[in-house]
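I have a structure I would like to understand better, so I am pasting it below and will then ask my questions one at a time.
The block that comes next holds chain A.
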Amino acid sequence: MAKITLSKLRHSYMPAPKSPSDYALKEIDLDWSDGGAYALLGPSGCGKSTLLNIISGLLVPSEGQILFDGQDVTALPPDQRNIAQVFQFPVIYDTMTVYDNLAFPLRNRGRDEATVRTRVMAIAEMLEVTEMLDQKAAGLSPDNKQKISMGRGLVREDVNVVMFDEPLTVIDPHLKWKLRSKLKELHQRVKATMIYVTHDQTEALTFADQVVVMQNGEVVQIGTPVELFERPAHTFVGHFIGSPGMNILPCDLQGGCARFGAHKIALEGPIRGDALGETEIGIRPEFVTLSDKGLPATVTKISDVGRHTVVECHANGTRINAILEGAEQNNTPAKGAEVHLDFHRDQTRLYVDGWLASDPQTSAEAAR
Partner candidate 1 sequence: MKTENQKAWFFVLPVLVLVAFNALIPMMTVVNYSVQETFGDNVFFWQGLDWFEQILRSDRFHAALGRQFLFTFLILIIEVPLGIIIALSMPRKGFWVPVCLVTMALPMLIPWNVVGAMWNIFTLPDIGLLGYFLNHVLGVTYDMTQNPLAAWVTIVTMDVWHWTSLVVLLSYAGLVSIPDAYYQAAKIDGASNWAVFRFIQLPKMKTVLTIAILLRFMDSFNIYTEPFVLTGGGPGNSTTLLSIDLVKIALGQFDLGPAAAMSLIYFAITLLVSWLFYTLMTKDDLN
Partner candidate 2 sequence: MQKRSIIPIVYILFLMLPIYWLVAMSFKTTNEILSGFSLFPQTFTLENYATIFTDPTWYWGYINSIIYVSINTVISVAVALPAAYAFSRYRFLGDKQLFFWLLTNRMAPAAVFALPFFQLYSAVGIFDTHLAVALAHCLFNIPLAVWILEGFMGGIPKELDETAYVDGYSFPRFFGTIFIPSIKAGVGVAAFFCFMFSWVELLLAKTLTAVAAKPIAATMTKTASSAGYELGLLAAAGTLTIIPGAIVIWFVRNYIAKGFAMGRV
């Protein structure tokens, strides 16, 4: 088990990268503490798999270092890093039995059969595959295959970090949550650092203590699920996380106040810096309510998604979603109705060129 540090890491698949767009990964600095559960979240092509392969040693980065417990492992091959990786499609050795599959990494490292046996039995029990040990691995169902490939990683007692590369892609939906909670349980039992790569926000947010959101080869935000939800550091995060995502309204700043069209909108607190650039207001649909005052808008669509109702409105040509919950749903407006939208002030953020540019009101200010 180890603390993982990524220092000034950059990677390009081109031999001589010039502009920043040639880089699949643009300058990443990260610290992951021992035993944590982390998720790398982002759309396809954002560089998360590249980053994962660099940590596991399948790729050598163009620049920068990877440190395990302060020790530089950048140049070490995967088998000397004591890592484990679970791939998108289950990788199992078809011709071997489940037992031999699990024993394979230990036997390759020259452990004696007695040790192998104890470890394999322990892991098999943890994964609930004990009764399958004598079967040929080829005949297993995808979820069991994925468990076995997970088990091959966990079976080694010295494993530093276990990495998951979208491991639930081929699993049936009704088994996904089962395997996911199994993962969570395993993390609590083995206490290894775990890194989980996915493009699915639910998987990331339920698995990880800390989520790293990536876009275009950059880390946009690192934070707990709650932080990502409440204070997205970038409009991308606001948009990517949440269903529906954060409302983004283009706005002008006039004397420290935000104006959306002719309407003045109060921000959560003071604006950072001089806010030069393209300015936008970000507010989650959860914090938009229908009322008789506030921004005038037209209802364009109503979607009842069960627990709550999403009301889609348009104002000045911009789409704004509001979520109605509980008793609010009794007053759901009809399509085409003219409504007024009220934004919770403490959840109304300012973004400049995509990045968060407002701070919450300090208690002193609030008291005033």
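Keep in mind how these were chosen: all candidates are chains of the complex that A comes from, given by their letters.
Here, contacts are C-beta pairs under 8 Å (C-beta built on N, C-alpha and C of every residue); 3 or more make two chains touch, one makes a residue touch a chain; residues count from 1.
Since we're looking at a predicted model, the values are computed, not measured.
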{"item": "Complex member in contact with chain A (any copy), out of 1 or 2", "value": "1"}
{"item": "For the chain A and candidate 1 complex, residues of the former touching the latter", "value": "53, 56, 58, 77-79, 83-85, 87-89, 91, 93-96, 104-105, 108-109, 149, 152-153"}
